[in-house]
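The complex appears here without one of its protein chains, the remainder shown in place.
Take a look at subunit A:
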Amino acid sequence: MRITQGAFSFLPDLTDEQITKQVQYCIDNGWAVSLEFTDDPHPRNTYWEMWGHPMFDNPDAAALMYELAECRKVYGDQYIRVVAFDATHGWESVRLSFIVNRPKEEPGFRLARQEMDGRNQRYTTISYAVDKPAGSRYA
C-alpha cells in the first residue's frame, strides 16, 4: 500500500529538485522548515521524531536539502516528512507537510474490530510495522 498522508502523496514521489522548490516556497513565506521521521506512520501518531529543530532563520532551501540527505543516510528505510511551521498570530501551526522518503515496503495497517452492544463496533487501526520493536521495523 501507499500511505497518503501529506500534501503530495497522490503524485509520483517528488524529486529532490521538486522538494527544493516546495521548501523554498515555504521559506519565502516566512515559515520555519524542518524534518521529521518515523517507523510508525499510524494516522494518529502526531509526534514523529524531530531531525533537529525547525530552521527559523534560514533563507535557503539548500540547508534543508543537506539535512534531508543526512537524515536519509540514517533513516532512509523510514518515513521522512518536511514540515513548514508558521508562527503568525492566528495560525501558529503547520502550514504545509509532505512525505519525502518512504520505506521500500509499506506494510500498511490492519483494522481490528471489537463487537460491542447492539451492532456497534469498536475499531482499532494497527500499523503492521509496530509488530516488530522500534529499530527493527522495515528491515
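Simple rule for what comes next: contacts are C-beta pairs under 8 Å (C-beta built on N, C-alpha and C of every residue); 3 or more make two chains touch, one makes a residue touch a chain; residues count from 1.
Assume contacts and distances are computed from a predicted model.
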Worksheet entry | Options "Ribulose bisphosphate carboxylase large chain", "Branched-chain amino acid ABC transporter permease", "Fe-S cluster assembly protein SufB" or "RNA polymerase subunit sigma-70": UniProt name of the undisplayed chain | "Ribulose bisphosphate carboxylase large chain"
Worksheet entry | Interface with the undisplayed chain - residues on subunit A | 1, 3-5, 7-12, 14, 18, 21-22, 25, 41-44, 46, 84, 89-98, 108-111, 119-123, 125
